[in-house]
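And then subunit A:
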Amino acid sequence: MAVMNPLNLEIEIAEPKTGMAKAVLNELIEQLQIFADTGKQHIIDLTSLPMTSSDKHELESLLGTGEINITLSTIGESQINETAFSGIWWIKHYTPDRKLISELIEITDVPAIIKSHPDDIKHAANEIKNIINNDEQEIRYE
Partner candidate 1 sequence: MSNNKQVLASELQRHGISRRTFLKFCTSMASVMALSPADAAQMAEKLATIKRQSVIWLSFQECTGCTESITRSHKPSLESLIFDFISLDYHHTLQAASGSAAEAAREQAMHDNKGKYILVVDGSIPLKDGGVYSTIAGMTNLDMLQQVAKDAAAIVAVGTCATFGGLPKASPNPTGAVSVSDIIHDKPIINIPGCPPIPVVMTGVLAHVLTFGIPELDSLKRPKAFFGDSIHDRCYRRPFYDRGQFAKSFDDAGARKGWCLYELGCKGPTTHNACATVKWNDGTSFPIQSGHGCIGCSEPDFWDAGGFYKSISTGIGEPGQWATGALAAGAAAGLASAYLNKSTKSDAEKNHQEVTLEDMGAKK
Partner candidate 2 sequence: MNEVELLNWARGPGLMYATIIMVFGLTLRIFEILSLGRPKELAEIRDSGVRDGWMTILKRSLPEPAHWKLITASYIFHVGLLVVIFFFIPHTQLFRDVFGIFWGGWPNYVIDFFTVLSIAAMLYTLVTRFYDPTRRILSKMSDYFAWVVTFLPLLTGYMAFHRLGMDYTTMLAVHILSVELLMISLPISKLTHAITFSMARYYTGSNNGRKGIHS
């Protein structure tokens, strides 16, 4: 290897910590209090914050992992994890080729994307009815 790297260059991926993680934590404290008092939800869009990868790792390790890990099988997966702190959810949306397209911290009891949509629920009932009707028709043909 010495031959391969005769100048003994130190190659470093320069993404230092900038203190952003602490700033986000302070915002979380404030917003948790607001959510507890008024029920007002809050979302921090990590994608649009000037965070380095080290900042993000720092924040992730500070918040830890909680009891709930949910995977959405949409076009491209989504990971929804509650952190070690109740009410703080970490959401990662991926494309089908596993590229991270958005990363959010949601302060809520249950993230909205998990809940079934009222319209979908109505349609679900109709669909089951359709299945029963189809089955009955098939039985009749037999």
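Convention: contacts are C-beta pairs under 8 Å (C-beta built on N, C-alpha and C of every residue); 3 or more make two chains touch, one makes a residue touch a chain; residues count from 1.
Candidate selection criterion: all candidates are chains of the complex that A comes from, given by their letters.
Small disclaimer: the values here were computed from a predicted structure and weren't measured.
> Only one of 1 or 2 touches subunit A in this complex; which?
Contact with subunit A is made by candidate 1.
> If we count contacts the way the header does, which residues on subunit A are in touch with candidate 1 in the complex?
Listed in rising order, the residues are 10-12, 14-16, 18-19, 43, 45, 47-52, 72, 74-76, 78, 93, 95-97, 99-102, 104, 112-113, 117, 120, 123, 126-127, 130, 134.
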